[in-house]
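Complex shown without one protein chain; remaining protein chains in place.
Note that the chains take the letters A, B and C in the order they are written out, and that residue 1 is the start of every chain.
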């Protein structure tokens, strides 16, 4: 079993899901012949045919609404957005329809769809190709928001997302698409959609992150380790519904927490994590809850993007700051 | 000078702004002959003529983009959305263009527009007529998000929003449109867009809220007063950029904070306020930061909407809970 | 050097003139019983309207969107479809819903602001009312795609107003339906107004039928107050769609005789004279005149029908109002197939708060 990349794991999960359930169909822009701009759907057309892998006309709002309609008919559509920056025209469908169809009809019509999009910066792409606004989706009732950070989790979480009877927004950290390889058995095992993953145990400090920033956060944890600080690293993975228990349990142990995300600070999802700590975890906190996040400005054009994205240095500085508190 | 309602104050500010600056134009659906579905633009067509008050074809995405284009040409468009639930198709224009045009062109083109929308529940309106998702906008770099809660603040904040050289999302609590009257001198005085308003001083507890929930929160403060608890009430008013100083100063004094909003809890703007407290205000906190918010579910159809919206009772329960902490 | 490379046209069809006389022979399908049935449906739809407005005025119903004057459109849609087709309506099509089997009680529940009104026992795959204008058009495309992928001889019908034709999602769904040859019939209920914005201000297009030209399929205008012409056009379009012939657009020319909704005051933006002129086109009076002239309708029939409709509507309204609200937990119980553990606490708090209050 060869080691595979995150984007190959997405491809593997898609193929698996399509093989095991013929209600699963894939559509979006350039997903068929071209296999997707990141090749996430490569080979699916050849294997499953044009009835199950469809290139739509160019409109994200359209194919999100199309997904709602075909899902209500019992299909399990997986729609690909080429970049998260192009999901905004679909937000009306996500918030006003996908998240509501089951509730609105008291379960008569349901909406088992998955909307996949690569997100985040760091690949020197043009404007609108590097955004992270997962917190917008995390505010939408009735949906799930899932962000993998490794090939294995991408495979397991995507399978679970496709099998889930409700709508899932599945955000793939494109900077990690080909960053590293991992052995991923194609065993069809899903990963849970309601749990954080503790990637590394530690007792001194909790680092909470997800998706694109997991790599930098793990690097920071390793650097801290060399300084004698044992950092626990939590990959939230499923932002909504949020598994607060795992985070609270960790901070109950460490008393210190740094939250790391690439999205802009204000009203980013890190705020939600901090808010939970400020409520249910307050008396466990020995130090302020710090957020290391993108600045509250527009993601710059590629020449400056490194200045926008939090790096290991900023995580380390925040962590070291918290270690000053006894 | 007669006392006027909040929606009349909006109307007054619009008329004032149009009279003082002929670059100000108003458009949207039914804003001209009909004077807006809530009559916020009543009389403007008669006074300023069809070149300055325009009914657009039915598309929110369209007129948001139209506003960007005409603003880049030096006009100061004020676009009305009939209900916040219909702003979602405009989010692409807000996030990908309005918030970026100045930055993208290094100041060559600018975007002095205002997008007005009534938000919140409580008027027994159909589905999609009762939403509160201000936190989505608060996450968008490059814009301002302003929410008035009284006739006087509606007048002053809207004038400032229209005069501001950058894009402003202006959310009007429709439940308060005609809830009470207040004397509002038509003196053209703007209110600051970077400051919270302390509506009521107090020493025991800070209640932070904005817009639609200000009434219930003031009621709760009054009830607490009768119980011997002096609650300070802060109307955030401008969510973005957030005046953290006023909130921190209050909590430094009281040590306790309840944040109240009508929007769903998770990733609501209350999270941002709590996160600031968990960081810069941590050691001032004597008690957990509580959020009293809409549930993490879809705003129900009107028959059940009261069950969704936080009431004074829930605010009181939270406040009393915090008073247990010494 | 200039060559003509494409041309297009739009036709207008009517069978019954406003006074009820047939301007062309009616298709065979329209025998007396059929016409009487259509008439009965229109009268019932109007009776529902009347009652709904009355209930709203006394605070027992939420904002209501009447279909006064447009009954022929909705009833024709309902009558031309077969059970296995799927309706994807806007918010003024209770006439179609009734014909398809949604009950009066379910309709009252919905308009009273109770989600259970959407869980109708009737056409289980039909979509509920859609409030955000035009946003249901892509859903209809999705439904039609499902039919096509499963190779089922079924069609979807998507209804929206003249105002909705300005929405990009409506255009996008039409374009997709054309590109993918989906079994989908679009019906524009052109009632000349989108709240206060008149049809002419919505678009420079001479007809709304020609919106289909951009999407690469045919559109036609039909007299929207002539239930015969509508049924006929719809049946043809549906037959073609089910047989794999792809989408079609029908612009039904009608008029909204009432206010936009009970929250609207149409006198602010249009004068009585205009409305009065359009009363002469009333689809119900038209079909009654036609039936009467054919000898297929008597004063007694009329009285019996009105009495029956009123009684049914009264009974349904009573039943709907008698239904107790759902328990508080209902706010969470239909959100996901299974409530995520993370929300259990909120659900419990809501239920507790409710109990404390009781």
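Just so we're on the same page, a contact is a pair of C-beta atoms (placed from the backbone, for glycine too) under 8 Å apart; a residue touches a chain by one contact, two chains touch by 3 or more.
All of these numbers come straight from a predicted model, not from anything done at the bench.
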| item | value |
| --- | --- |
| Hidden partner chain, touching residue among A:5, A:59 or A:244 | A:59 |
| Omitted-chain contact residue, chosen from C:201, C:242, C:256 or C:290 | C:201 |
| Option touching the unshown chain, where B:30, B:134 or B:243 are the choices | B:243 |
| Contacting the left-out chain in the complete assembly, out of B:43, B:74, B:185 or B:201 | B:74 |
| Chain A, residues in touch with the chain not shown (by the definition above) | 29-30, 32-35, 37, 55, 57-59, 61-62, 85-86, 89, 124-129, 265, 295-298, 300-305, 307-308, 313-314 |
| Hidden partner chain, residues of chain C it touches | 1-15, 23-24, 166-172, 175-176, 178-179, 181, 201-207, 209-217, 221, 246 |
| Residue ranges of chain B at the interface with the undisplayed chain | 25, 51, 56-57, 59, 61-75, 77, 92-93, 96-97, 102-110, 141-142, 165-166, 194, 241-244 |
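One rule holds for everything that comes next: only the chains that are shown with their structure count from here on.
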| item | value |
| --- | --- |
| Chain located farthest away, centre of chain A as origin (C-alpha) | C |
| Centroid distance [mean C-alpha coordinates] between chain C and chain A, Å | 40 |
| Geometric centre distance via CA averages, chain C-chain B, whole Å | 36 |
| Chain B: positions in contact with at least two other chains | 61, 85, 89, 127-128, 296-298 |
| Residues of chain C whose C-beta touches two or more other chains | 115, 132, 168-169, 335, 343 |
